[in-house]
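In this view, the complex is presented without one of its protein chains, the others remaining in place.
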Amino acid sequence: MLGAKHPPNNEHIDDNMVKMEVNLDDISGEWLGYVMDLLFEAGANDVFYSPIYMKKNRPGILLQLLCSSQKLDKMKEILLQETTTLGIRYYPITVHRMERRFITVETKWGMVTVKQGISTKGEVFQSSPEYEECKQIAKEHNIPLKKVYAEVWKKL
Amino acid sequence: MLGAKHPPNNEHIDDNMVKMEVNLDDISGEWLGYVMDLLFEAGANDVFYSPIYMKKNRPGILLQLLCSSQKLDKMKEILLQETTTLGIRYYPITVHRMERRFITVETKWGMVTVKQGISTKGEVFQSSPEYEECKQIAKEHNIPLKKVYAEVWKKL
Amino acid sequence: MLGAKHPPNNEHIDDNMVKMEVNLDDISGEWLGYVMDLLFEAGANDVFYSPIYMKKNRPGILLQLLCSSQKLDKMKEILLQETTTLGIRYYPITVHRMERRFITVETKWGMVTVKQGISTKGEVFQSSPEYEECKQIAKEHNIPLKKVYAEVWKKL
Amino acid sequence: MLGAKHPPNNEHIDDNMVKMEVNLDDISGEWLGYVMDLLFEAGANDVFYSPIYMKKNRPGILLQLLCSSQKLDKMKEILLQETTTLGIRYYPITVHRMERRFITVETKWGMVTVKQGISTKGEVFQSSPEYEECKQIAKEHNIPLKKVYAEVWKKL
Amino acid sequence: MLGAKHPPNNEHIDDNMVKMEVNLDDISGEWLGYVMDLLFEAGANDVFYSPIYMKKNRPGILLQLLCSSQKLDKMKEILLQETTTLGIRYYPITVHRMERRFITVETKWGMVTVKQGISTKGEVFQSSPEYEECKQIAKEHNIPLKKVYAEVWKKL
Partner (left out) sequence: MLGAKHPPNNEHIDDNMVKMEVNLDDISGEWLGYVMDLLFEAGANDVFYSPIYMKKNRPGILLQLLCSSQKLDKMKEILLQETTTLGIRYYPITVHRMERRFITVETKWGMVTVKQGISTKGEVFQSSPEYEECKQIAKEHNIPLKKVYAEVWKKL
């Protein structure tokens, strides 16, 4: 049921990932907010920015993204079309992913999905309430988001 | 003509690049401003700083630089002489560079070089007016830099 | 009992506070880690650093501190003696502080103090387990810190 | 017509603004993304975060917001309910706002609103295409956002 | 003699200073490097940038500058002409400046000016070799900058 949205994900070492990096000093923050969304929509596993100090006193941005090697060309295409760079650097990176399991918890405002991390020994070592579901409850019931999380944690 | 300063640069994958990194918590910003210039003068392709949080509550700096593997020893020498580090880390990195072409655009204040990125299909997907030339016009004619860029963009 | 360490603190508007600021580009992170401790020991309400981009390509640090106006001279003295600045800027700032109350919660590893924020209407809107106590339990019992917090939250 | 959405805004000095600040070291980035939206919805003129170095080696966040003094209590309420702080600081701040005017520009993909800044002498010194409109065109026509902006700038 | 370049500067409290702030999310780092220089040339006492997180996932820049209230209008003019903002905020700030004295130190490569801070009791509590002079020696004699500073410190 939940499985449709959230396929069970076993622990594994993924040797097929690539980290890409671009330095940007001639693009506005406005455009960068847009680019991040596009890269996620196109299948990037993660995209994030860091503030960097570049030559000639320029505050710049280091764009980093993580994707599978199959996505490399698609990501390059977006980066060239949507940013101002003429070059893209990358290197292979290994990712160790833990087993994930999704359970649901009943709160007074309805069900909330919780993502759990399962250790090699089978223990639950991580429990994260799904942000979008908690946010929706907070909005609908006009309560602080932290109260929704607190309720979920108590029910675990 | 322009070719002398700006040799045409074809699209290629460069597998000969190295990323170097140094963590610094016992050097002043004053010296770091100087080191960046030295590294560029010695042939680094790029040099940039990020703020990092180090042990014992220390605000530190992560120096990153990109250079060809032939430059590795020269860069090490400068980093050891001019910073306070005793160790330097590095790893190979691939760079995909697009074709670059330089054209000139006529503005009411004179010619301005524009660097263009050419896609694999031959399309112009990037056009960057040369900063130093625009800056010089802005200074000489006492006009805002953004007006110079706006004029160049209109003429493209 | 707890009151000795943690006097009850009623909601109030404090108009007697000062924010101080110093820009630093000629001091190492090593020294700054030390200065922060000294300022707290001397009675600063808060001290924190931000990364800033200063002239001549220098990565610098903005030191900010919050203290009562009675502490202004003491703070100046430390800043002049321990940093490299020749000037210190400051301005008055108003602080609205909520009522604080300290309760204790029993966990399987012992008692933990929880700081609570009480709203104007008397509601508990904030509950923060004391970090140092949770840390000590985590260390002594060799368990993850997040497990200690989770246990305290459940007991609230 | 446009005036309904965008009332003409004359140049003025606004002496009725307040800057609020909160230091946060015990809240997740996930919640902070949510809080920013809430504060804007409740009428903050601006909300932004800076990375700060806090005591005990903690990477923290400085939340800053700008609002009119009439909004001060509303903002306090949200900050107390949705973040983990027990205290909020603030100080008056003056804002000099330039005259704004909204014009529309016709592109091959439709009309785009452009916000213009008008100087005391009546000159247009700023022209910003509306981001949401450009974004929608880029999405609908499947073209790079930067192409949409370039088209608008050419038509100005 | 030195006095011409460096007038003796007695300890004083300056109540005539203003801090100005602008949030920027639609300007490139390239232009910001240029703006900083212009503001210093026009008489700003200090100008610096901080990375900020703005709405819609935008990495932005907070520009801060410090100037005397007489310079306020000049600074506004540059900010409006050279950045993309339509509003500028500011507030008064007090600056406590210590007495400065300039001495010269003889090194094997020539004289170097050292700026000293003098405490209320007449003690030297700060000694900063002039960066530009040390840099020039390092360049001319092809020696590490840190060696030049080390030599000056030894001679003090």
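We just call them A, B, C, D and E in the order they show up, numbering each chain from 1.
Please note the rule applied: a contact is a pair of C-beta atoms (placed from the backbone, for glycine too) under 8 Å apart; a residue touches a chain by one contact, two chains touch by 3 or more.
Model, not experiment: these values are computed from the prediction.
Participant: I'm checking contacts with the chain that's been left out. Which of D:28, D:45 or D:119 qualifies?
Facilitator: Missing-chain contact among the listed residues: D:28.
Participant: Have a look at B:88, B:105 or B:124 and name the one touching the chain we're not showing.
Facilitator: Looking across B:88, B:105 or B:124, the contact with the absent chain belongs to B:88.
Participant: Among B:76, B:115 or B:147, which residue is in contact with the omitted chain in the full complex?
Facilitator: The missing chain is touched by B:76.
Participant: For the chain not shown, which residue from B:17, B:52 or B:152 touches it across the whole complex?
Facilitator: Missing-chain contact among the listed residues: B:52.
Participant: In the full complex, which residues of chain C touch the absent chain?
Facilitator: Those residues of chain C that touch the unshown chain are 30-31, 34-35, 81-82, 84, 131, 135, 138, 144-146, 149.
Participant: Touching the missing chain, which residues of chain A?
Facilitator: 17, 19, 36-37, 40, 46-51, 66, 91-98, 100, 115, 117, 119, 125-126, 128, 131
Participant: What chain B residues would touch the chain not displayed?
Facilitator: Here the touching residues of chain B are 21, 23, 26, 50-56, 60, 62, 76, 80-81, 84-91.
The rule is simple: only the chains that are shown with their structure count from here on.
Participant: So which chains count as neighbours of both chain A and chain C?
Facilitator: B, D, E
Participant: Using mean CA coordinates as chain centres, what's the gap between chain B and chain D in Å?
Facilitator: Centre separation, chain B to chain D: 31 Å.
Participant: Nearest whole angstrom, what separates the Cα centre of chain D from the Cα centre of chain E?
Facilitator: Centre-to-centre distance between chain D and chain E: 29 Å.
Participant: Chain B: which residues touch two or more other chains?
Facilitator: Each of 30, 36-37, 49, 51, 56-57, 59, 125, 131, 144 in chain B touches at least two other chains.
Participant: Building nodes from the protein chains and edges from chain pairs that touch, which of line, ring, star, complete or other describes the result?
Facilitator: Topology of the interface graph: complete, with all chain pairs in contact.
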